[in-house]
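Of the protein chains in this complex, one is absent; all others appear in place.
Should a chain be cited, it is by its letter among A, B and C, assigned in written order, with residues numbered from 1 in that chain.
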Amino acid sequence: MKVDVSIVGATGYAGSELLRILVSHPYVRHITAASHSHVGKQFSSQYPNLRYIYDEQCAASRIPELAASSDVLFLSLPHGIATTELTASVIDRCKVIDLSADFRMKDADVYEKWYKTDHGGRAILEQAVYGLCELHRCEIARAAFIANPGCYTTCSILTLAPLLQAHLIDERSIIIDAKSGVSGAGRNEKLDSLFCECNETIKAYGVGTHRHIPEIEEQLSMVAGKNITVSFAAHLVPMNRGILATCYANLAPHADAKAIDAAFKDSYGNERFIRLLGNGVLPETRWVKGSNFCDIGYVLDTRNSRIVVCGAIDNLVKGAAGQAVQNMNIVCGFAEDCGLEAIPAFPM
Amino acid sequence: MKVDVSIVGATGYAGSELLRILVSHPYVRHITAASHSHVGKQFSSQYPNLRYIYDEQCAASRIPELAASSDVLFLSLPHGIATTELTASVIDRCKVIDLSADFRMKDADVYEKWYKTDHGGRAILEQAVYGLCELHRCEIARAAFIANPGCYTTCSILTLAPLLQAHLIDERSIIIDAKSGVSGAGRNEKLDSLFCECNETIKAYGVGTHRHIPEIEEQLSMVAGKNITVSFAAHLVPMNRGILATCYANLAPHADAKAIDAAFKDSYGNERFIRLLGNGVLPETRWVKGSNFCDIGYVLDTRNSRIVVCGAIDNLVKGAAGQAVQNMNIVCGFAEDCGLEAIPAFPM
Amino acid sequence: MKVDVSIVGATGYAGSELLRILVSHPYVRHITAASHSHVGKQFSSQYPNLRYIYDEQCAASRIPELAASSDVLFLSLPHGIATTELTASVIDRCKVIDLSADFRMKDADVYEKWYKTDHGGRAILEQAVYGLCELHRCEIARAAFIANPGCYTTCSILTLAPLLQAHLIDERSIIIDAKSGVSGAGRNEKLDSLFCECNETIKAYGVGTHRHIPEIEEQLSMVAGKNITVSFAAHLVPMNRGILATCYANLAPHADAKAIDAAFKDSYGNERFIRLLGNGVLPETRWVKGSNFCDIGYVLDTRNSRIVVCGAIDNLVKGAAGQAVQNMNIVCGFAEDCGLEAIPAFPM
Partner (left out) sequence: MKVDVSIVGATGYAGSELLRILVSHPYVRHITAASHSHVGKQFSSQYPNLRYIYDEQCAASRIPELAASSDVLFLSLPHGIATTELTASVIDRCKVIDLSADFRMKDADVYEKWYKTDHGGRAILEQAVYGLCELHRCEIARAAFIANPGCYTTCSILTLAPLLQAHLIDERSIIIDAKSGVSGAGRNEKLDSLFCECNETIKAYGVGTHRHIPEIEEQLSMVAGKNITVSFAAHLVPMNRGILATCYANLAPHADAKAIDAAFKDSYGNERFIRLLGNGVLPETRWVKGSNFCDIGYVLDTRNSRIVVCGAIDNLVKGAAGQAVQNMNIVCGFAEDCGLEAIPAFPM
């Protein structure tokens, strides 16, 4: 009952985190780490944290061949590549979990508008299931092809969905002020990601234009049963990991702490990876760092009839690799927390 | 035409920054650094950055005596002390610039409610002028007693005031998501300020309850000509200095980029310390670090008919010591940027 | 075959890290977390990373009673307490693993000189086995009472021991320039540990006087078979975790890369937690963060006939809690890496 898996794009931050988690997974037998730029090099020469642990060479990124030899194929590539390289025959051969944005939105036109590129994979788009485990567990279990959500989106949607589902907030009033650590930018040699450019500063970016916006809006619209738009501002914080989403919304007339607590409990009362902090306790990214947890808490701003609700995740775990493994667990019938039992360490 | 100055509370972060600026001020003759806990010790033993530069001993914090021998008296104390120690006779003797919150709000009841302490200084409260230089320059010039604004408040008010003055936003819709470096917490031995507790994490705090809220609301209400309440969430960012205020508001029907630019130019077109970045360019705290600048820029979130307007300051300079010196310059008739010419350094 | 354990001083950084590791340990049944200052409070209120995972209340720090109900008793207290509170009867009742410095040195006079305090535990000092697993595994297996080594010492001794054992360096020429993250200072409300005092700076401290010096010297002297003194300088680095020991020594005439590699392989060739990087590859703390690994590599400075050999550990894991669990595993007969399988994550 063990599976063989492949990771395409294993030498990125999300890919390598995925490899690290899978190496300890009790039901994973063999792992192939494929890379575009490091083929033939020892994986641990790029990620010496894995010295002695995973010293195999990087394979080439030939998706069809990897699919043929894998039970589960993870794609951790820049957006746009999977739309052309992923085909129906690949999906037929093995379970595919795509960490890119390419198949997250149902509407390819929306993708093309926000990503400013053609969507070459319209033929298979319908088969993709949006892999936000807590919202779509049943569909994921039956899926062959899972679009793993983005980091900002996972955090924002999990934080807001119960309030929309229970009609406790005015859906036209949602503002998401999100903050992320720098690993979200990936292992790319960009000026903006240099230590001295990120350290000792904070900035907003992608305000109103961030590509995670349509993903958030599509999911929240499904939850609310009507079209929703949100104001979204991303911020870069001088830390390695972590996302904090501070969400603001006007309260519905009947909304109070009791109703809000009930809504969260209804949605997440049995969730392994969501920790509800309740009224008056707010999450911090340090308490989830290194784990698959999403911590959620809120404060009632009664003077303004608003709620301020915050969610915190580790962007590389629940926001990427951890959720990908959670999706694998669901789709393969493993216990949902297999390989994901890591407890947040502090200080870390 | 030179002045003698005293700083009470000189060994805090704001007090020592004030001392550092004043040491280079062309019109300051003698500086007395008074401290509660370090009397008789060399100031530079606490702040070795000032070795060779200011090696005098710390004086005792006797406000009446310091007032008698000073032209300008700066108070950089925890809130509550000045309400009892500051008297009419002190204000008669010298110009007083109080960096605490004690005399910032016109209404002592509001102070007592938010600070949960008695206001012992009601007798002199009326004489206090709110020292936000760009808004109250004329009153400051005639004042004997100046209440220097808070760090979050300076940044938030400067960022939003022109929009309210020009009626370009719905004043009931204001949300301020503010982020601060750790120096804002002062040089106090608190668990929450330890390196390992602040580093590699971000959290919200004081949501709806932060003591800078009534100060922001009072000033914005004066600007708008009607009572305003705002939603305010402070966040702690793992960096030494800097405040970024990300402000959200619904646009008035007639508000567009042209009107917004005009409003900012009307308010700040001639301001030495405000840099307007305009539409589509957002400030970052690194670009103002170490300076008295406030950088302001905005983005129109047209999909939601909102504006996202951001301000950035150095919390210890424009948010505390720098503005205190700016106030001294105004009240003493010096050029407003005397001693405040420092250019932000980068990377810093 | 499962054990019940107690941790005295569980709310410190080392104690809480120990708890975190033990919570996932397959052979640990029940854990009692005892604390001096938080008795009766939920442990996870102090360490919310453990919310939902370990929500028990903190017990009182009554060592005799805890000993009576425990198979293994961990002490994670400031130095000096265990010398008086730890008695022969406690050691008779259960295995004791002391993370303090109190019983690390064989000579109580040396302890008293460096720690400037009386050693109240001379009666039981002889029973203590120095718990540096890789050097004293056999004695540890038979011990009832283990003195867990310090963080700087673990890293320094592991890095240098093979070279001394094989007589490849001049033992009078050893210089250890060690660097540590801030968590080494513990969760104490000290001015020097504040974020703004540690961030964006580096300093040397404890040069020639650090209390880990006699511990390093005693162990290295045992290895070398003669009395050794070393020059040691500690440095504080603005990061949460990690120790890097950069060690310099004059090479013995016959020492070359081949002999050095052989010496390291002889000493550590079969060690689970030591990764040898060899000639020309130097360790970095990021690659061991969160794990029990010690990475060691070296460079030959042939122009000066010296070796520069570096070791890197996570100060809270191999330098404290991880090694304590490794000691428990040895003394209890568990596989040595039980509960210690965590792979370093990156970026973390």
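Methods note: a residue touches a chain if its C-beta (ideal position, glycine included) is under 8 Å from a C-beta of that chain, and two chains touch if they have at least 3 such contacts.
A quick note: this is a predicted structure, and the numbers were derived from the prediction, not measured.
Considering the whole complex, the hidden chain is in touch with A, B, C.
Within the whole complex, the absent chain has one touching residue among C:26, C:40, C:208 or C:333, and that is C:208.
The chain not shown here is touched by just one of A:61, A:183, A:229 or A:292, and that residue is A:183. Of the candidate positions C:244, C:296 or C:342, contact with the hidden chain is made by C:244. One chain of the complex is left out; on chain B, the residues touching it are 13, 16-17, 20, 23-24, 47-53, 183, 200, 240-241, 275, 277, 284, 286-291, 295, 341-348. Remark: the residues of chain C touching the chain excluded from display are 175, 177, 179, 181, 196-197, 199-205, 207-208, 229-231, 233, 235, 237-242, 244, 246, 248, 282-286, 289, 299-304, 306, 308, 310, 347-348.
On the side of chain A, touch with the chain left out of the figure occurs at residues 13, 182-183, 187, 189-191, 193-200, 238-240.
The criterion applied here is as follows: only the chains that are shown with their structure count from here on.
One finds 39 Å separating the Cα centroids of chain A and chain B. Centre-to-centre, using mean CA coordinates, chain B is 46 Å away from chain C. If you average the Cα atoms of chain A and of chain C, the two centres end up 37 Å apart. Contact with two or more other chains is made by residues 13, 183, 200, 240 of chain C.
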